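One protein chain omitted, others in place.
Going by the order they are written in, the chains are A and B; count residues from 1 in each one.
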Amino acid sequence: MTPVLDIRDLGIAFGGLKAVDQVSFQAQRHRITTVIGPNGAGKSTLFNLISGALRPHRGQVMIDGVDMTGAAPERTKAAGLSRSFQITSLFPDLTVAENLRLAAQVLEPAGRAFLPIRRSQRAMAKTDQMLERFQLVHKRDELAGNLSHGDQRRLEIAVCLASEPKILLLDEPTQGMSHGDTADTAKLVRSLTQDVTVLLIEHDIGLVMSLSDHVVVMHQGRKLAEGAPDIVRADPAVQAAYFGHH
Amino acid sequence: MHDRLTQSMRASHLLALLFVLASLGLAAIGAVTGDTFYLRLGTEALIFAGLALSVDLLLGYSGALSLGQALYFGIGAYVSALTLMKVPSFWLAMAAAFAASLLAAIIGGLIANRVRGVYFALITFGLAQVFAKVVYNTRELGASDGMIGIPVIEIGFGPFSVSAGSPVGFFLVVLSIIMGLYALTAYLLDTPFGRVLTALKANEKRVPFLGYSVWRARMAAYVLAGLIAGLSGALYPMLRGFVSPELMFFATSGNAVISVILGGVGTLIGAIYGSVLLVILKSIIGSWTEHHLIVIGALFMVCVMFLPKGLIGFVRPRIEALLMRRPQAGPALAEPARLTPAALKSGSAS
Partner (left out) sequence: MTAIDYLQFVLAPQVVNGLALGVAVVLVALGLTIIFGMLDVINMSHGEFYAIGAYAALALAAAGVGFWFLLVLVPVLMIPLGMAAERLLIRPVFGSKDRHVTTLLVTFGLGLIVEDVLKIIFGANTQRPPTPIPGASEMFGIILPNYRLFLILVGAAIVLGVAYVVYRTRLGAMVRAAAFDRNMAASLGVPVSLVYAGTFAFGVGLAGLAGVLLAPIYSVFPTMGRDFILLAFTVVIVGGMGSIWGAVVAGLLLTQVQALASLVISPVWTDPIVFGTMVAFLVFRPQGLFGRLGHA
């Protein structure tokens, strides 16, 4: 079976700095692959390259066997890839429900684009489903900008999921969350793998170890190691670079 | 629960209905008293309301400030005038203005949508300025004098016909066209397509990651706005019998922006109320002093600084609250049935 996401020799440089350099790995279907690494290792840049926010200088991004290298975000989205942002990026002036429906709208056939919104029944149903799944039902008519940080982070994931993607890129979903919220989110992310393949950036090492099926370690733009969580943890190079001596 | 955007649009529709009723009432009074002046003034206000509507579509929904929307208004007016002087047909003039402003807005959109924010404002301003100056210098288009002597036409609707020279008749024609444009815009904004436009204003950076092309959405909004401005402009020579390059100047674009700010950005109906308010202000203040700009400028600044949603933004939430409290008492223009989540689910299952 072809891997759902296949990254081959990906690279980009800003000025002389190789932010991402010769990175290759694969994400297997319905698994959680986590990218870890110290700040500045190039994790978010990697996400930008995969999702089309940046165009790589070299290498390839294959989504479900199709070459999507350098495709615009709306095209990688159409190919089944959905991403969240490290710094929450919602539509703050729109309601929670509207945020979700905007994302779910892509499920509708193109012909519905010019029919009244209430005819987009699949998107509406999806919205309700997401509200329930993410426990946001009682907040549906609040403006996304007025939600608490934790709710915003959850909505961010829900928005990504509302379009029924094949691959979900989550950039530090637990960033700034309380301990309890982090645990809930971990459970949530685990439950997502029924439907999607998850590629995660995460800093909480405990979480990474318990949650991931596969770990990719980045350091100074390069891939340092990859493998099952416990194997990666035991790797001396990883020990030195990452788990090091803080 | 009902969708919030649909809800506020319904409040706008109620205000639109009020507007139409008030206009019909005034038209009736005008007809009875045999007035010409006020009906003509009202017609002109409505025509410029169409221009303001197009500015609000851009500013209030896709979040782009156009300082040169008069360009398309002027193109509509000139093309309509040129057509009418050859063939005095209302529908042909409207069709020609439609085609010309469509073409112009596509070209203009390709240029203006390369930049955003304040650069977009300046480029639309520059485009209009270039074009206005070219028209100003083109003898075939009457240069600085514009073109006069556009014939008074008969507007045929099947078996009926209305003369553009009839103050009441033409007022009603313009009222229905402008409100038709309003209804069309409001309808489009309440579709999935329209919701992508509102997303542009809310957070443009996120839009491509939801799977929508920002460029296409911006182009669509721009072209639609250009068409609305062009069709409104096409009515102008029918009313006044002339066109002049002033129609494309910054003052015209600026007035449309003022109307939108006074009426309420992002409310659609606010643009129409704002235009009428501007005309009323100008004629009331103008009747005792020629210095109406001070009052309009001050009101404008107060709105920008303290009432960012303008007059309608101030009124509308109250109406929304009213509509929420009595959900069945929706305005005639609103949708037939309210869908509950349960209904939705069963609907999607079937």
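Everything below uses one rule, namely that a residue touches a chain if its C-beta (ideal position, glycine included) is under 8 Å from a C-beta of that chain, and two chains touch if they have at least 3 such contacts.
All values derive from a computational prediction rather than experimental measurement.
A.B. asks: Counting contacts across the entire complex, name the shown chains the missing chain touches.
C.D. replies: Across the whole assembly, the hidden chain touches B.
A.B. asks: Which is it among B:L24, B:V87, B:I106 or B:V130 that touches the chain not included here?
C.D. replies: From the options B:L24, B:V87, B:I106 or B:V130, the contact with the absent chain belongs to B:V130.
A.B. asks: Which of B:I111, B:I148, B:I284 or B:A321 sits in contact with the chain that's absent?
C.D. replies: Only one of B:I111, B:I148, B:I284 or B:A321 touches the chain omitted from view, namely B:I111.
A.B. asks: In the whole complex, not just what's shown, which of B:A121, B:L189, B:V207 or B:A256 touches the removed chain?
C.D. replies: B:A121
A.B. asks: If the hidden chain were put back, which of B:F19, B:Y222, B:Y273 or B:F300 would touch it?
C.D. replies: Candidates B:F19, B:Y222, B:Y273 or B:F300; residue touching the omitted chain: B:F300.
A.B. asks: What residue numbers in subunit B mark contact with the hidden partner chain?
C.D. replies: Listed in rising order, the touching residues are 59, 63, 65, 111, 114-115, 117-119, 121-123, 126-127, 129-130, 133-134, 136-137, 254, 257, 261, 291-294, 296-298, 300-301, 304-305, 308.
The working rule: only the chains that are shown with their structure count from here on.
A.B. asks: Please work out the Cα centroid separation of subunit A and subunit B, and write it as a whole number of Å.
C.D. replies: About 41 Å separates the centre of subunit A from that of subunit B.
A.B. asks: Note which residues of subunit A are touching subunit B in the complex, please.
C.D. replies: 51-53, 72-74, 77-78, 82-83, 85, 89-95, 97-98, 101-103, 105-106, 108, 112-118, 120-125, 128, 140-141, 159, 163
A.B. asks: Where on subunit B is subunit A touching in the complex?
C.D. replies: Subunit B residues touching subunit A: 1, 3-6, 187-188, 190-196, 198-199, 201-203, 205-206, 208-214, 335, 339, 341, 344-345, 347-348.
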